[in-house]
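The other protein chains are all here in position, but one chain of the complex has been omitted.
Let's look at chain A:
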Amino acid sequence: MPPLMGIEFLCRVSDVLSDYLGGLNEDVIKDNFVIVYELLDEMIDNGFPLTTEPNILREMIAPPNIVSKVLSVVTGNSSNVSDTLPGATGSCIPWRAADPKYANNEVYVDLVEEMDAVINRDGALVKCEVYGEVRVNSHLSGLPDLTLSFANPSILDDVRFHPCVRFRPWESHQILSFVPPDGEFKLMSYRVKKLKSTPIYVKPQLSSDAGKCRVNVLVGIRNDHGKTIDSITLQFQLPPCILSADLTSNTGTVNILGNKTCSWSIGRIPKDKTPSLSGTLVLESELERLHVFPTFRVGFKIMGVALSGLQIDKLDLKTAPSRLYKGFRALTRAGEFEVRS
């Protein structure tokens, strides 16, 4: 078996389990061991994946929810194993449950982007790219056929699709044509490379002599998107040769954890001042100067904007039902955003 297949399958199992159990840890698995057994039995057969489509699994083995829990407490009896074979197993669109009915037809499309950036020691932007996902949450009756098009598909460097996406329309016109699964799913993921700027800047300065190291880190907003940047955090690992650290900041809180990880959570950047972190690090006794430097990992969140600049042009439903509610959102987070010092 190809190793990637194994890794990919394990990722699916963990996705499905955390979807069912609302988290994945030892306790949760112990508490729901029967469901875990049943799921695993359905997902893999003789070492080969059998049913991994979450929609079908959900129909075969009902996820635990409040109702079933209460029911089981009250009556002492509830089965989470379905008696009938989900119709979708046989269809050529196995991701879609057969014929759901909704009073309101809704489709929500979210662009969730993560920005990966590397800023080198000289402060130059070495790499800046966006890894994004188009997440769709659809509640549509019948067998809807959707088409989604972008205003500027040419900026996409590479894409990966949910199996529901038809390849040929994309190849010819860069149009996403698909029959969506029911509920929330990842329609596609994409990558936009070679972006020119980052929304915030981080300027670390470390100067060391005589067994001490002065640290000063400045964080600020580079160009205003008109949206507020939320939950800014800064994390870095103190080099092993540092004995003690004394760090203070003018906004937010600084924590130094046992494993020498230092985290500074700023939150929102205040209007009146530039957040800065400063302090001294005491080096090991023999050491004159610091010869290794930490890398700062930055976290942030911007609601309402996709930094890649990708824009959704329109979303159409071929067999239009009476009323269709469409919603669009965007969100950008920091991915592997690293500033070297």
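By definition in this document, a contact is a pair of C-beta atoms (placed from the backbone, for glycine too) under 8 Å apart; a residue touches a chain by one contact, two chains touch by 3 or more; residues count from 1.
Please note the rule applied: contacts and distances are computed from a predicted model.
Trainee: Which choice in "Large ribosomal subunit protein mL62", "Elongin-C", "AP-3 complex subunit beta" or "Peptidase C13 family-domain-containing protein" gives the name that UniProt lists for the one chain left out?
Mentor: Spelling it out: the chain absent from the display is recorded in UniProt as "AP-3 complex subunit beta".
Trainee: Sort through A:126, A:243 or A:303 and give me the one touching the missing partner chain.
Mentor: Checking each option in A:126, A:243 or A:303, the one touching the absent chain turns out to be A:126.
Trainee: Touching the left-out chain: which of A:112, A:155 or A:241?
Mentor: With A:112, A:155 or A:241 as choices, the missing chain is touched by A:241.
Trainee: Looking beyond the chains shown, say which of A:139, A:191 or A:326 touches the absent one.
Mentor: The single option touching the absent chain is A:191.
Trainee: By the contact criterion defined above, which parts of chain A meet the unshown chain? Give residue numbers in ascending order.
Mentor: So the residues of chain A touching the unseen chain are 1-5, 7-9, 11, 27, 30-35, 37-38, 41, 45-46, 48-50, 52-53, 60, 64, 66, 68-73, 76-77, 79-85, 89-90, 92, 94, 116, 118, 120-121, 126-127, 131, 157-163, 167-168, 170-171, 186, 189, 191, 237, 239-241, 284, 286-289, 291-295, 297, 336, 338, 340.
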